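A single protein chain has been removed from this complex, and every other one stays in its place.
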Amino acid sequence: MNRRRFLKLSAATCAALASLELENKGIFRPVASDAATCKGLPGSLGAKEVTSVCEMCFWRCPIVAKIKDNKLVKIEGNPKSPTNGHRVCARGNSGIQLLYDPDRMKYPMKRVGARGEGKWARITWDEALDEIAHNMKEVKKKYGPHALAMFDHGASAEFYREIFRATGTENFSNEPAFFQCLGPVSMAYLTTYGYQVSERVDMANAKAMLFFGSHLGENVHLSHVREYMKGLLRGAKLVVVDPRFSAAAGKADMWLPIRPGTDTALILAWINYVIQHDLYDKEFVHKHCKGFEQLRKSVRDCTMDWAARICDLNVDDMTKAIKMVAEARPRVSLHPGRHAAWYGKGDVQRHRAMGILTALFGSVGVPGGLYFPTPIHLGEADCLGEDEVDDLIEDVKPPETSLKDGYAFADIFPGSPTDAIIKATKTGKPYPVKLWGVCGVNLLQTISNPYQTMDAIKKLDFIFTIEVLPTEPAIWADIILPEATYLERYDAVHKKGNLYPYVTVRQPVVDPMFESKPPYWIARNLAKRLGYNLFTCKDEREFLNEQLEEIDLSLDKLSKAGGIVTFKANPYKDLNKPLGLNTDSGKVELYAESYDDEDLDPIPRFEPVPAPPKGYARLVYGRVPMHTFSRTMNNLWLSNECPEGKLWINDEIATRIGVKDGETVIMENQAGYRSNPVTLFVTAGIRPDTVYLPHGFGSRSPLLTKTYGKGASDQFMITNYRQDPFMGASGHRSNFVCLIKDGKKLSIPELRPLPPEIPRFKMRKAS
Amino acid sequence: MSQYAMVIDLDRCVGCHACALACRAEWNIPVPYRRNWVKRLGPAKTPYGMSYTFYPGLCNHCDHPVCVEVCPADPVKREFTDSKTGKKITMEIAATYKDPFTGAVLIDKERCLGCGSCVEACPYGARYLNENLDNPKADKCTFCMERVEHGEVPACVKTCITDARIFGDLSDKSSDVYKLVHEKGAKRLTSSEVNIGPNVYYMGSKKDLHLLAEKCTPHEKTWENVKAPTRRDVLMAAIKMVTEKA
Partner (left out) sequence: MHSKISYFLSRIFSYPEQDPVRAGLTQALAGLAADMDLDAAPSTDITWDLARVEYTRLFVNAVGGVPAPPYASVYRSGARILMQQGLDEAIGYYRQAGVEPDSGPEPADHISVELAFVARLLETGNRKLLKDFLRDHLLKWYPVFFERLLAAQPHPYYETAARLTRLFLQNLCQEDSYEQTTVS
C-alpha cells in the first residue's frame, strides 16, 4: 500500500465510521494533581505499606504489602507479627505472581461447549448468579436438599458454606483438606486429649523431637519451622522415622528408614519398652491418664524384636532412638503430624499410639510438649445470619440413609466424607447428588481416584466453581465465578491462639482486578437470589467491626496498631491440678471407651497394610517448599524455581533395573494407569521398596499455561484407597508403581524380604 | 575500608527458597534469570554420613573479581565517597568495578556494553545478560547496596525464614560476620584452581559442608576462556548506546 492510499478513505467508510459514535468515552481523565510517585527510591523502599494476611498457604502469616503507583511491588512479613516478623516464605514472596497472572479468572464464564471441552463465553455477574440460583432451586425441588453438595477449602469458603447450609443439605462443607488429610489425626487427638491438638507442639522448648514421616522444612509453615529450628539450635535431639531421608532427616541425630505401613508396630513396641524399662512419667500417668493398666497389658507382646522384623529396622537403632527421646521427658515434642490419611484403616490408631506415647512421657501442658490453645473470643457477627439458617433448615428431614452412615464418629465433623459424596453422585445411591459447588479446591488433584471423580461429574445436572485460577475443576464447570485473590479482598478476622496469640485481618492491598469479586459480595448476592436473608452487613468492614467489637477492637484501631494485636499466651498447665480435659473421663484417655462401644479397638493394635506386589514399589508423596498442594504450580516464579517434582528412587534399585539419575520414565500403577513422563532422582536416601514423588504436579488443566503437563501427578496414580472406619477419610498410600522406560516395563526387585505377618497386595487384572 | 560479606549457616537453612524469591521480588528480576539461587543437594552419602543440604548462592563480591578484569568498556574516572568517614578516592573504572569502600562489585548500567564478557568470566555463574531488554545489560547481585545505604539489610537476609543468612562488614571486628568467619571457621567455596577471594562464607555440619564443596566448588578458570571483544565490537556497541540515548 502506498502513502496516498493510506490517507484516502472512501466516503462510505467515513460514513460508517461516523455513525459509530466513536470517541473518548471515559477511557481517560485529566491527571489528578497528586499523581506524584515514589519513584525516587530503589526496589521496594519508600513504598506505601498495607498490612494483611498471606494465603499462599493456609498457615496465614501476617504480611505487609508494598505498593508503588497503585501496583503491588513486594510482600514482606509484618514486622509486628510475633510469629514470622518481617519474613515470608518462597510462596509468600511470590503472591504478586498470583495477583498479576494473565491466566487468572477475570470475568464470570459460562460453558458453551461440552462439559470438559473448555469452551466458554464471558457473561455478566447477573447472568452467572441467576443461573446458579436457578439450578440450585431446580435441583432442590426435583431431588431434595441433599442432592446439593459443596466442596471447599480456604478462608473464603466460610461465606459460601452458610449458603449451602441454608439449603438444608447434609453435604454443606466437605473439605478434602479434612477427609484426605487431617481427619484421622484430629479424631485421634480429640479422643485422647479432648481438643484439636493440630500442630500445638512446643518444639522451641523441646529437648527431644520425634517425627513420623514429617516433612517439616519441605512443607513450610513459617513460624512452625522457626520453632523447630529454635529447638534444634538449643540442642534438642531429633529422631526421624521415615522411609525417605527427608529434609528433617538431614538435620536429625537418627534416621530410622521404616518399612511403610508399619509405624504403629514401632510405636507400640516403644510404648512397651518405656513401660518395661520405667522410662515413663509415672506421676503424670497416675494423675492424668486413664487406662494405663489396660494399655500395659495390651502392648505386652509388642517386643522390639517383633517390631524390628515388621518395620525392617535394627533393634539397636530402635533402642538407641527411644532412649534418646525418653531421656528428654517431659520435654518431648512428638509431633502429632498433619497429613494423616495414609492407609485408611489404621490411621486413627497410629495417631492414637503417638498421642499415648506422648502422654507416657508426660509431655502435656509443659514446655517442650503438647500445649493448649489460648482462646480469643470474637463477637458473633449477626449479619452472617446463622440464626436465620437454623430457622430455614428446621423442617428439613435428614436423608433416610445418610452419607455419614457406617462411620462411627462422622457426626462430630461438618460435611460428609468426600468419598461417599462422589460415589453417591456416580451411582445415585443411597440418594442422588446432582449439583456441586466447588470453591477453592482442586478436586482432581486432591481426592483419591480422580478418574472416578470425573465420572461422577459427568452425572451432575449442574456444577459451578469459584476460582482464582482456572484449575482442573474449571474445565468441567458450567459456570465459573472469578474470585478476588487474597490480596484484593477482606476475609473473616484472623486469630491465632497458639504460643503467640494475635488478631489481625486480611484486607485488600489493591482493588480487585478485572471483574473478580470478594467472597462476601459473591455470597451476599447469591443468597439474595435464593431468597435467603443472610449477610445483612452491607460490606465486610461492617461485618469485621462487629466481630472485633467484642474484644474492644475495630478495623481502625487495628490499623493504628500496625495491623496486629497480640495477647498473652496460656499454653501450659499446672499439673498439680486435674487437667480437666474435654474427654469422657476428663483425663488423657489411653484407653478409649467410646471406641469399644463401636467395636473399634480401645487401645491401638497393629494391623498390617498390604505390601507392594512383586515387581512394584509403594508410591509415597510429599511436598516441596516452593509449592502449596497443587495450587501454586502456575505461579511463574515458583514454577521457575521448581517446575516439576522428581521421582525419588533408591540407588541400588536404579542400578539393578538400569535407570540413571535425570532419566525420564513413566509410572504404571497396580491398576494399569500410566503417568505423564517423570524425571528420576536416584538417591541412597530412600528405601528400596518405596518411591517418592512431590505432590501436586502434572497439571491436567490446559488453562494453566505455566504448569500444564509439567511433571507427573501423584494423584492420578492414586486409584486404590480405603476409608477409615471412624470418620471416613480416604487413605492414599496403598498404591504401587512399576516403571516404564522406552516402552519397556521395568519391575522393581525386592531387596528387603517381607515377614510372614505382612500380606501382599493382590493384583486385579489391569483395566 | 569495609568489605561487606555474607555468612550462610547450613545448619539453619531448610532450603525453602524464600531468599531467592525475595531477591526476585525486590529487584523485579525476570524469569528465567536470577541474582540469587538455592540448589538442592542430596540426599547423598558423604564420608560423614548422609547429607541433604542446600547451596544458597549469590555473587561473592570477590577480593579479586575476575569479572571486573575482563570488562572491555572504556575506563572513566569516578570519585567514590566513604559513607562512614566521608573520605574520597578517585579511581578509573570500567563498566563493572569493585567499590573501594564497601567491597561490593557493581555494574554501571549506563556504561555496560552488554557484551557478556563478565558473564562468561565468573566461575560461580553469578551474572546474567538479560536478552529481553531492548539493550541487553549484565546484571547480578549488588549485595543490596541500594538498601544498605538506606539502613536496610539485603532482601534475602530480611526474608530468610530461619535467619540463616548473616550479613555485615568483615572489616568490623565486632560484626557477626567477622566472628563467624574468624572465630567459628565459616568457609569460602574455593579450589586450588579458583581462588579469587569470595566474600560469601558457609558454615554447617561436616557432612553438609562436604557435599556443598563436592558439588558446588568451581574448578574451571572460566575467565581465561573469555574472548576479548575486538576493538571494533566495543566501538560499535558504544556507538549504538550513544545513538539510542539521543
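Here the chain labels run A and B in written order, and each chain numbers its own residues starting at 1.
Operating definition for what follows: contacts are C-beta pairs under 8 Å (C-beta built on N, C-alpha and C of every residue); 3 or more make two chains touch, one makes a residue touch a chain.
Just so it is clear, the model here is predicted, and its values are computed rather than measured.
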Visible chains that the absent chain touches, using the contact criterion stated earlier: A, B
Sole contact to the chain not displayed, among A:Trp120, A:Trp521 or A:Phe697: A:Trp120
Among A:Gly346, A:Gly385 or A:Pro470, residue touching the chain not depicted: A:Pro470
Sites on subunit A contacted by the missing partner chain, in the whole complex: 1, 3, 5-14, 16-20, 22-24, 26-32, 35, 69, 71-72, 97, 99-103, 105-107, 109, 112, 117-122, 470, 475, 513-515, 636, 702-705, 708
Positions on subunit B contacted by the hidden chain, ascending: 28, 30-31, 130, 132-134
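Just so we're on the same page, only the chains that are shown with their structure count from here on.
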Interchain centroid distance [CA atoms averaged], subunit A/subunit B, Å: 38
Residue numbers on subunit A that touch subunit B, as the complex places them: 41-45, 73-77, 84, 86-90, 92-94, 96, 216-218, 220, 222, 225-226, 229, 232-233, 245-247, 249-251, 255, 625-626, 636-638, 640-642, 683-686
Residue ranges of subunit B touching subunit A (in the complex, touch as defined): 11-12, 14-18, 20-22, 24-28, 31-32, 38, 42-45, 50-53, 144, 146-147, 150, 152, 155, 158-162, 208
